[in-house]
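Have a look at the structure below before the remarks.
Just one protein chain is left out here, and the rest sit where they should.
Read from first to last, the chains carry the letters A, B and C; within each, the first residue is number 1.
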């Protein structure tokens, strides 16, 4: 009796563009793939009352988040004919301009990858217990809230 | 009187994963971006009558394709609030497992980038005068047709 | 009965800590009332409650070593 262990999606700090390039490269051996869809969340330097966001610091309820992500993953694989699916989310500080979320789906034909990727992003934003603290230049901060 | 010259979207051979990584990296200075959407078309090693596709050789009616792409670009910028939009399409041989199309959109909030990216891909496939010749192991080939 | 309580995000600004242990609480309503007494600002904060990593919608009985988590609005991605 083996229960599939939820995969860890969390990485410390930003997701690096070079890592994204390498992830894409790793799919060149899977010649049944015809389409990749990628979503990247990047930290914006939003202005709030004249101060600008310099970074977001992410925290999570990790055990719950990984269980939830596992449920989402299974639901997505049931619903769409995907070749693969990868999700990476930052923890800790991610500076404005850096990437905090990387969702990557692949399929033979484009519709499955595209639709699955969009749905995963929506579910991550609404269902994963992750919190972003927007840090300003001084010691001030505010807690982000997803719409 | 300056007329904006259509940008060249064509590259000789495959789009390299490292180039995609570098393209992403170049957006880290644009701190008004919150979301990137990327679509990649990869050449599949499809089996046809027992033979497998080893590469696709792309040709185009370049002048018309670039004018058409320019029209699509303007329409997409009118319809969606995008920060930027990049499109690269291969010409010549692209082996199975390599990437022949790279569409990259960015916006403050995710919906614009995601919807624009999907629409650009549909329009490229249906409107750009580009032809793919699927090459098999021997000297045989067949002309691809988009559905 | 030992109950582990976890607090996250902006809620820890109120409590100053992320983990609290309570004894002799039978259900989630008791946990919440107890916390609201100790940290009045929690009563006016937005959050949902999870028991053993599942979000609950009504009062829920607790058992030995249950983990109760107070989750403010998510903002991942």
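Before moving on, here are some points about what is shown:
What we mean here is this: contacts are C-beta pairs under 8 Å (C-beta built on N, C-alpha and C of every residue); 3 or more make two chains touch, one makes a residue touch a chain.
None of these values were measured; they are calculated from a predicted model.
Across the entire complex, contacts from the unshown chain go to B.
Here the missing chain is touched by one residue of B:12, B:49 or B:145, and it is B:145. Within the entire complex, the positions of subunit B that touch the omitted partner chain are 41, 58-61, 63-64, 67-68, 89, 100-101, 121, 124-133, 143-146.
Rule of thumb we're sticking to: only the chains that are shown with their structure count from here on.
Subunit C has its Cα centroid 49 Å from the Cα centroid of subunit B. Rounded to whole angstrom, the centroid-to-centroid distance between subunit A and subunit B, based on C-alpha atoms, equals 23 Å.
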